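Every protein chain but one is kept in place in this view of the complex.
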């Protein structure tokens, strides 16, 4: 009997609102959560806009010790995981711990904690030979991104396979894909899977400044993230986390779980072309889409919505527009496409999980979230990008794609569960 | 077919057709194996910076690694040392397999690496420039050199591998998890995976961060600093380097008539319960799951390459798990990593390579250093000299900070390796 994976719980920490409901409110209203950076003094930076989370770890339920121990990215992930597990109704205690898996994605790990401690140990960059006597007990936990998976695993009581997946900006999609594989191959029956990133710190901002990838637009932060718009000028950094509970479909049905979506297909490819550059033909992303749809047993007409990578760089928007045309042919012109990065920015590795969460919610509500700020389309981006306003739209299957530094291209197909078709 | 492309039948085990090593025991698999058999340690006082002021001054550095010679010129300033090591080891593993990537379908070749802490030294330099001089002093390559996926991206570009590439960060267990992931890919449409791991965190901030893990030995004598399973075990010595392996589907290797180092028979991963839950560590359960996955019994295992933490309570836990599964002293156990220190993302990948060489040569290498077993460690630790026991199956164990626990079973190829 083929094992299949379904999404039964969603937890979110996102710019513009924490929690699944606030997240969907923001997306379906087409509101933007981008603003002038407040998390650090960005005066000397080229890009001074970001999508920040209004996140109070204590209010979010973390204890003082957890707050001390965990970097911001870990705090996000644990809070999102708690929500996902609670919301799914799954009793993890009823599972054999060895059958519980964890798969967390992150592009930059615990960068914030690592950087903050660096400034202390080096005394503001003065000393190459940093002073170990100023090291905090959790410093090693900041150095290794695996900490993020450790925290979620301990939270979930997982004693099965646990992994931190770090494929740049496709980490979130790939981590969920990894979780699906653990269930399908029989290594786990339930996987707490998602991604987290908190890159709004000087070093990460400076590194995107250096390659002029982020927007230099500082005058109009609310409208700075403009995927597919002819006036876009770079992406807007974001932060956040989405964590899902993924269960083996039969077990989920047996316990009467409310299923958001079934994961029908996943594939990833690399462009082996350039660490940051994309070829305009979208060839490898198209191949990832083709394989994911093939695994879902779908033809080009099989998807009803595409959640785009849509980062808001000219290079990306044209690359993936080409990829959609290449993989779906004429269908690419008919299917609605949107980018939620227009509202919540680009949270690097986390965004793929936030986008899958958005797809699952879109399927449940039968509403396509819009591409905010899209007013003057780039003539080379000539698909239906659902500008500015959410759209009610019947959807059975949706596609989400991601593209990342290192050449990674990933695609995932979600389907509305049969049970949901009857009950919702 | 399933969402991840798993076929209904698992097929024959994948095979390893190439190996590449950059380690404190030497650059190149041959030199590494010679050092292992000779018990020649690569541990010494840290030379990459002045360690005088730090409580840990001993490490395993890769001797004589000249990036300019080993790495394409442009990539020397554009990538961190951990990627330098990986580029060299991956090239060696691919060359050793005799495969010409241009002759294979581009989407059926993938790169999967383990990463532990990314481009630590590169990152320290760039943070120093940021905090000394300002944001505009951070270079363009920080964006592609520091992050954990840097190595997979560069290796895939260099060799034109466009399949489902990946990166797993499971601290020191990651090397085995990367091999496990390689096997998954070979079951879902890939035919060749270049996999492994490297680490190079021997810069001041990297070392200081490692101090906080609490596992490092502060013993100053390189010969006494890392003595796993010994009564005077005092923690471990950090090291740099790692290894890569070319893993292919059995069909692909057969088609090419490729030389085979061995087979991947089984793999399992688990995670230790949080401290103070009262639940036991998962190592014994993970070993059993790997055996079940390989469909072999414990008595068929000819040698165990231990994780060998060097932290006494972890050594004891590992020894107990091995005894629980195999019986006290029932299987030879070894830890050649005593010669290299613990290489983080590179350690388990190197152990897998050493295990394949052990199977190929019919020799169990010894653990150089330890002499007096720690009380309670009832294992047959191979000491003093290699044993010519002709093992056919090797179990490699790895544990990562926080609770990662992985086990890999490797089988000997039909044809033994010719002695070097």
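We just call them A and B in the order they show up, numbering each chain from 1.
Please note the rule applied: contacts are C-beta pairs under 8 Å (C-beta built on N, C-alpha and C of every residue); 3 or more make two chains touch, one makes a residue touch a chain.
Rule of thumb we're sticking to: contacts and distances are computed from a predicted model.
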{"item": "Protein name as given in UniProt for the chain not displayed, \"Acyl carrier protein\", \"TonB-linked outer membrane protein, SusC/RagA family\", \"Sodium symporter small subunit domain-containing protein\" or \"Amino acid/amide ABC transporter ATP-binding protein 2, HAAT family\"", "value": "\"Acyl carrier protein\""}
{"item": "Option from A:275, A:337 or A:360 whose C-beta touches the chain left out", "value": "A:275"}
{"item": "Which residue of B:141, B:205 or B:326 touches the chain not shown here", "value": "B:141"}
{"item": "Among A:35, A:212 or A:253, residue touching the chain not depicted", "value": "A:212"}
{"item": "Sites on chain B contacted by the missing partner chain, in the whole complex", "value": "72-78, 133, 136-137, 139-141, 144"}
{"item": "Chain A, residues in touch with the chain not shown (by the definition above)", "value": "210-212, 216, 274-277"}
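Keep in mind that, in the parts below, only the chains that are shown with their structure count from here on.
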{"item": "Partner chain A, residues of chain B touching it in the complex", "value": "1-6, 8, 49-50, 53-55, 106-107, 110-111, 115-118, 120, 123-124, 126-132, 134-136, 138-140, 142-144, 146-150, 152-154, 156-157, 159-171, 174, 177, 184, 189, 201, 204-206, 208-214, 268-274, 279, 282, 285, 289, 400-404"}
{"item": "Interfacial residue positions of chain A with respect to chain B in the complex", "value": "2-5, 44-46, 97-98, 102, 107-109, 114-115, 117-119, 121-122, 124-126, 128-132, 135-147, 149-150, 153-154, 157-168, 174, 177, 180-181, 184-185, 187, 202-203, 205-211, 213, 263-276, 284, 287, 291, 294-297, 404-408, 413"}
